[in-house]
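The complex is shown incomplete by one protein chain, all other protein chains being positioned as in the whole.
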Amino acid sequence: DRPLTVIAGPCQLESTDHAQMIAGTMKQACDAAGAQFIFKASYDKANRTSLSGRRGLGLETGLDILAEVRKAIGVPVLTDIHERGQCAPAAAVCDVLQIPAFLCRQTDLLLAAGETGAAINVKKGQFLAPWDMDNVVAKIESTGNTRILLTERGSSFGYNTLVADMRALPRMAQTGYPVVMDATHSVQQPGGQGASSGGQREFAPVMARAAVAVGVAAVFIETHEAPDTAPSDGPNMIPLGEMAALIRTLMDFDRLAKANPITI
Amino acid sequence: DRPLTVIAGPCQLESTDHAQMIAGTMKQACDAAGAQFIFKASYDKANRTSLSGRRGLGLETGLDILAEVRKAIGVPVLTDIHERGQCAPAAAVCDVLQIPAFLCRQTDLLLAAGETGAAINVKKGQFLAPWDMDNVVAKIESTGNTRILLTERGSSFGYNTLVADMRALPRMAQTGYPVVMDATHSVQQPGGQGASSGGQREFAPVMARAAVAVGVAAVFIETHEAPDTAPSDGPNMIPLGEMAALIRTLMDFDRLAKANPITI
Amino acid sequence: DRPLTVIAGPCQLESTDHAQMIAGTMKQACDAAGAQFIFKASYDKANRTSLSGRRGLGLETGLDILAEVRKAIGVPVLTDIHERGQCAPAAAVCDVLQIPAFLCRQTDLLLAAGETGAAINVKKGQFLAPWDMDNVVAKIESTGNTRILLTERGSSFGYNTLVADMRALPRMAQTGYPVVMDATHSVQQPGGQGASSGGQREFAPVMARAAVAVGVAAVFIETHEAPDTAPSDGPNMIPLGEMAALIRTLMDFDRLAKANPITI
Partner (left out) sequence: DRPLTVIAGPCQLESTDHAQMIAGTMKQACDAAGAQFIFKASYDKANRTSLSGRRGLGLETGLDILAEVRKAIGVPVLTDIHERGQCAPAAAVCDVLQIPAFLCRQTDLLLAAGETGAAINVKKGQFLAPWDMDNVVAKIESTGNTRILLTERGSSFGYNTLVADMRALPRMAQTGYPVVMDATHSVQQPGGQGASSGGQREFAPVMARAAVAVGVAAVFIETHEAPDTAPSDGPNMIPLGEMAALIRTLMDFDRLAKANPITI
């Protein structure tokens, strides 16, 4: 099995300089640790808890920045799309299109994304069982696109709380597609701060490490040089300064896991 | 407080005749029981469990049928919309636009719906707490539209199961907006049949009656003359032939509840 | 079907005078409303959240007080037991022995309780499905005792939260035994205040009314003249002064429900 891929970046794009700084720092950390790296950032936060949450730079500006990161830093880039019409322009720039968890059953969005031919990373909805993703996969496959990734990002567990079920990882792997662990959204507390989501950043490495030990193709981690002042998802992002050490450790666990694969 | 409103109809539109038959039957039953009636049907099932599930007649044909029902039967009509661009055409025909549960945090959709000036019924996401709807309400209010309804349709409870928390009804009522109990989707078993959702039709009257006793503005009930052969949601729809008796009983409970309001 | 029974009393026994005052007040309220009444109180809170919570008066003193209430007020009495050895002495005094929710699968306790011949009220564990109670019932029936009641008191729903599933009521009724809705423990927040449980007293009437509308044999409601200073369960008990009106309303709903029974 191939070594772990790290999908990382800030929750939302802020500027070209900011994106390149994070992408550059992360690439260096991943190169040093022997991990693949994909830069992730959103041009639009389309489902903020409240209207007062910052939305982002928008499709056009956002894609421009992603294109620049891709070229300047030399890394594949991923962004999330929210309506059919965004798929083609996003795919013209990005290597991976991401389907947000709330939208993972929207058939038209899945089809439009699949038809671009880009790789498609689907976040499993907080309201879905791992095996429900079989149907999601089949929707995308119907477009002829089999470049699919499936991401665990936690299941609803009472109010304002998520829980990540480690069984979901090998179960989703039964589809034959790479499975990703989203370590930072799994520790979100949706709506937990009233007008915004809370989070338990301290548990993100717990999630990442557990998942890598079980065996995953990739981890998804949002990071920021100063999470507490980030425009979104600050409570659960990992400080950029801690990422190199985290990735180094994850790679050690990844080697051990891939030498001892679990199959169910 | 005004008497109970019944929002009812088939899960998806099948034909003009079919829609008018159900709308006519329901109107008669509601008139007889002293209930308000709003006809509900979908022109597109945009998030079917699997690709093999029937999608519906589409926006144009669907809205034509809804317009005919509205005129021929003389009842307000409600349909659900899935992307921004559908709001204006749907609002040109329908009295109430409905935001599907999975989409209840999609800011652009809420704003586009709100801007039409139509009444907006938002289904609470299976992944949201009742108080999280305060932020959803504020998004719509920002458009100047205060014709809002909030619907309980169950919360995720482990895998492939929903549970309806009766506390959600008075809590959402604290927003000041009418609260609706969706009695048939609350008993859905999402993805429970592998490639489609299961349901426990026999419990739908349990949900409706409990909610009406607590005190709600409306109940939402999907119905079909032959649920087992309906193109979607058969397992949880109530047979049309049972609706008149159910509504009669619900109106008795409604009178008692409204004479003895609960406030929290 | 027989009219609603009200099982009510303070969470724990405090003194003879206190118990008789509450029992007398409740009997009067129930008589006036046409409800049956069973006095409930605990001699020992055997599973307090923390050691600092008050335990109660103990088996001997407690049973003496219950015997006095039974005689002086002329009402059946119910108490909960925690180990086999407590069953016989408690049954010598009490009409109903109650199995606490945490203990509802302890075979020996169920058998010892059943063997007394007293009526047995089993609270469904927060960790059990309604259908799991079929096995609990069979354990008691094996003693030849078929005087069984089954109580819904909420299911675990994430951390420190319960949710009451109204479907549990008709499902448990399929056993053929009377079903009880515990309106005050269903709104507990277990461990929700760190060293003690929180509660949402304001929602207890919501639970009671919903359940009575669905159709139950009895409601279980803890009450106290000054809940905020009660030695246990203050946050979810209903003030004694509000009970007469609540019971009156519940009886109205009960009559309507029993005239229109739901069967599943």
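Side notes on the structure shown:
A, B and C are the chain letters, set down in written order, and residue numbers restart from 1 in every chain.
Here, contacts are C-beta pairs under 8 Å (C-beta built on N, C-alpha and C of every residue); 3 or more make two chains touch, one makes a residue touch a chain.
Predicted, not measured: the structure shown is a model, and the values here were computed from it.
Of the chains displayed, those contacted by the omitted chain across the entire assembly are A, B, C. Shown as candidates are A:Q36, A:T61, A:S142 or A:T249; the residue that touches the absent chain is A:T249. Within the set C:T5, C:S42, C:S155 or C:T249, the residue that contacts the chain not displayed is C:S155. In the complete assembly, the contact with the undisplayed chain comes from C:E83, out of C:D1, C:E60 or C:E83.
The chain omitted from view is touched by exactly one of C:D64, C:E115, C:D132 or C:E225, namely C:D132.
Mapped onto subunit C, the interface with the missing chain covers residues 46-51, 55, 82-84, 102-103, 105-108, 125-132, 135, 138-139, 142, 155-156, 159-160, 190-191, 195.
The omitted chain makes contact with subunit B at the following residues, 157-159, 161, 163.
Within subunit A, the residues in touch with the undisplayed chain are 155, 157, 163-167, 169-170, 187, 200, 202-203, 205-207, 209-214, 249, 252-253, 256-257, 260, 262, 264.
The rule is simple: only the chains that are shown with their structure count from here on.
Between subunit B and subunit C, two chains of identical sequence, the interface residue sets overlap for the most part, with shared numbers making up over half of the total. One finds 48 Å separating the Cα centroids of subunit A and subunit C. In terms of their C-alpha centroids, the spacing between subunit A and subunit B amounts to 33 Å. With centres taken as mean Cα positions, subunit C sits 36 Å from subunit B. Shared contact sites, meaning residues of subunit C that touch two or more other chains, fall at 157, 163.
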